[in-house]
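Quick one: this structure, given as structure tokens, is what I'll be asking you about.
For this view, one protein chain was removed and the others were kept in their places.
In order of appearance the chains are A and B, and numbering begins at 1 in each one.
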Amino acid sequence: MASKRFNALPGFGLTMGLTLTYLSVIVLIPLAGLFLRTSEMSAAEFWRAATHPRALAAYRLTFGASFIAALINAVFGTITAWVLARYSFPGKRFLDALVDFPFALPTAVAGLTLSSLFAKTGWLGRYLVPMGIEGAFSRLGIVIALTFIGLPFVVRTLQPVLEDLERETEEAAATLGAGRLRTFFTVIVPTLLPAILTGFALSFARAIGEYGSVIFIAGNKQYYSEITPLLIFVHLEEYNYAGAMAIAVVMLIASFAMLGTINLLERWASRFQL
Amino acid sequence: MSGRVKRRIRESTNKSQRGADETPLVKWTLIGVSGLFLFVFLLLPLVNVFAQAFAGGIRAYFAALTNPDTRAAIGLTALTAAICVPVNAAFGVCAAWAVAKFEFRGKALLITLIDLPFSVSPVVAGLIYVVLFGLQGYFGSWLSDHDIRIIFAVPGIVLTTLFVTFPFVARELIPVMQATGNEQEQAAMTLGASGWQTFWRVTLPSVKWGLLYGVILCNARAMGEFGAVSVVSGHITGLTETMPIRVESLFKEYQSTASFAVASLLAVLALATLILKSWFEWRQERQFSSAQIPEPEVVDSSRPGRP
Partner (left out) sequence: MSIKLQAVSKIFGETLAVDSVGFHVADGELVALLGPSGGGKTTVLRMIAGLEMPTSGDILIRGQRVNDLPVQKRNIGFVFQNYALFKTMSVHDNIAFGLKIKKWRRAERESRIEEMTELFGLGGLGKRYPHQLSGGQRQRVAIARALAPKPNVLLLDEPFGAVDAKIRQELREWLVRLHHDLNVTTVFVTHDQEEAMEVANRIVIFSRGRLEQIGTPREVYEQPANEFVARFIGVMNVLEATVPRGSARAGELEFPASGAPDGTQMRIGFRPYAVAVSNDLALYPYQAILVHTYFLGILLRVEFELPSGLVVRGRMTKEEYAVLGLENGRRVSIQIKAYRILARDDAPLGRELVSPISTPPHIAENI
């Protein structure tokens, strides 16, 4: 792996050796173990476990809710990033710092407090539930939790791009006679779109794997509000290893596909860099 | 994260009202929309944690926290973090040194592999260790023959936490170390410093804030991890419950106030993390922007292949 080129700094062999060893022991070998174990199953067995109706319902729910949550974050995250990058107003620094809150807050706490907020007696639930909006113990709750979890991604991906955006290009558009809205859609949006998509993908990728926050708020009813990670958990508790592993492999493949997509998006996003 | 370094420099230039800007009405509408969004999704949940925790009064709050099982959970969480954070910090420094200071083939792949745990669902992270060490796992029978418990015991909790917090320090340090370059180290060596002396006296001080930033994020995740730990913990009250797991079990027992009391500690941890993080970020930026030595007019490119 290492080339032979001389570098006056020492320690490459030592640090690289330790890095590869530790990476293998903690990450690669355990992951390989799962794939190896799964490969012991017959194709039919695997297919049956991976496409069980209960699993299919869980996939649909997980991917659907994650998609909606990522979409909400794409819209509001873009507005938030715009506001934080462009305007100055009282409390801005506080809001800016607050955006990272979902990264720092343990997911269990997030789930707990969100479910309490949207429950019938909660601060929001007491107004929303009478209006027919059940935020807790429902599919809507899953979307709410996943929105919370993925909120920082779009904002933090977009913010540096917005700050680097040359305002001269907008002014150039204005001097050429373009109105603000036209400038926004013809000059700004095309520049931001790759970053928004990247943020969306990051938020989506995070949401499909999320477990902690969702199980507090979802109600966890089979075929209705049971997300995929929960199904893996349930299978494990029932000692149904085959079922758990098959679904986990599906999840991993989905995650790796998302990782590849995000890498491609990031490369695409940097294509206009001068 | 590379935008972090640039951000502060740009911030001051964007303040003035420009001719091509939106009208104030549009501006304040946008601020209002995003403010409301952040209020509902971030601020309200945060305040709610403390409101619920103190709903039964201060007495009940402290009673909940001094419960022996809760205290055991706090102890286990602290133990887990005390093991995982130093180990992953040491690994992160190693990996960052190898990746940032040297050129080799497969570097991009290595960085992707280091980031891998971020894209694995926590439940799957727990599962892979069950597959290895569980009763039906690869080493399961050997382990039970030798009466070693990993799954449903503390070692399993530590292992899965190591997995989920694996990338934090490395991915913070790599860009910082890359940005500081190799020249200071080479200068130290021409002055006679050995590898270790160079590392301790030159490299470490110049990446200190980046390292602390990574450590604090690693710690937050180590203390707060729920999904992965939940799979391998076995939820044995007083023995294998970490704080987040304790939050869940109290919640399931309908002890809402106690559950929120434990949660409030974790929320304080999150707030402290945010504050420290902003501070480290600020120090790191300051170090970068102020220590920037002007670029030379002519860059000699007679050293091919050097980054």
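Just so we're on the same page, a contact is a pair of C-beta atoms (placed from the backbone, for glycine too) under 8 Å apart; a residue touches a chain by one contact, two chains touch by 3 or more.
This is a predicted model, so every value here is computed, not measured.
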item: Hidden partner chain, touching residue among B:A64, B:A96, B:M189 or B:L250; value: B:M189
item: Of B:G32, B:G57, B:G75 or B:P205, the one touching the omitted chain in the full complex; value: B:P205
item: Interface residues of chain A (partner: the chain not displayed); value: 5-6, 8
item: Those residues of chain B which, in the complete complex, touch the missing chain; value: 180, 183-184, 186-194, 197, 201-202, 205-206, 208, 287, 290-305
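Just so it is clear, only the chains that are shown with their structure count from here on.
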item: Between chain B and chain A, distance of the C-alpha-averaged centres to the nearest whole Å; value: 16
item: Contacting residues of chain A [partner chain B, same complex]; value: 1-3, 5, 7-12, 14-16, 18-19, 22-23, 26-31, 33-34, 37, 76, 79-80, 82-89, 95, 97-110, 112-114, 116-117, 122-124, 147-148, 151, 159-161, 163-164, 167, 170-171, 173-174, 180, 183, 205, 208-212, 215-216, 228-230, 232-233, 236, 239, 241, 244-245, 248, 251-252, 255-256, 258-259, 263
item: Chain A partner contacts - residues on chain B that touch it in the complex; value: 2-4, 6-7, 10-11, 14-15, 18-23, 26-27, 30-31, 33-35, 37-38, 40-46, 48-49, 52, 91, 94-95, 97-99, 101-106, 110, 112-114, 116-117, 119-124, 127-132, 134, 136-138, 159, 162-163, 166, 182, 185-186, 189, 195, 198-199, 217, 220, 223-227, 230-231, 243-245, 247-248, 251, 256, 259-260, 263, 266-267, 269-271, 273-275, 277-278, 305
